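Complex shown without one protein chain; remaining protein chains in place.
What follows is subunit A.
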Amino acid sequence: MTTIGVLGLQGAIREHVRSIEACGKEAVVVKKPEQLEEVDGLILPGGESTTMRRLIDRYNFFEPLQQFGKAGKPIFGTCAGLILLASDIEGQNDAHLGLMDMTVARNAFGRQKESFEAPVEINGVAEDFEAVFIRAPYIQEVKADTEVLGVYDGKIVAAQQGHLLATAFHPELTDDHRLVQHFVEMVDQANGNKLASV
């Protein structure tokens, strides 16, 4: 059985668990680094990226998370999760996990009163995904082989680089499970590759 973890330090954890289960997979809330060994893929949920980073450092999650990604295990970051994945953050010298080749701008759509929802086309996933943006970042630039999956108002809001997936919006706040389904397929594919290479 494919098991997908949700990093359980802070944020919209329960919502992602619900989405994973709706896609027919088992979900685990990952609160300790050793739990990463039990999961085939990982979702970095929406929340506050600064807070999550503090807790990642305090519980020695940093290296294990990087290794998880570098080992080719799929990771899906939503909003704060996207910021954690990025190789570059605008206006900051240091990025977080730096797994995905892209530059992101934080709170780039403005403060909460500018937060919005809008339909966004996600290449190969959905023509009209109900995207909810909350003090959202966007991707200023994709690098290397990172592929743009979705654009809103000229800004990149969804991207994929091989086994890494990121959105600036929150699929977990809707009942639209198509993006999580897409991620589940990425995990199944990675699992298939692993089995084939044994």
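FYI, a contact is a pair of C-beta atoms (placed from the backbone, for glycine too) under 8 Å apart; a residue touches a chain by one contact, two chains touch by 3 or more; residues count from 1.
The rule is short, and it goes like this: contacts and distances are computed from a predicted model.
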Of the options "ABC-2 family transporter protein", "Electron transfer flavoprotein subunit beta", "NADH-ubiquinone oxidoreductase chain 5" or "Pyridoxal 5'-phosphate synthase subunit PdxS", which is the UniProt protein name for the chain that has been left out of view? "Pyridoxal 5'-phosphate synthase subunit PdxS"
Suppose we count only contacts with the excluded chain; which residues of subunit A make the list? 8-15, 31, 46-48, 50-51, 54-55, 58, 79-80, 106-107, 111-119, 132-135, 153, 170, 173-174
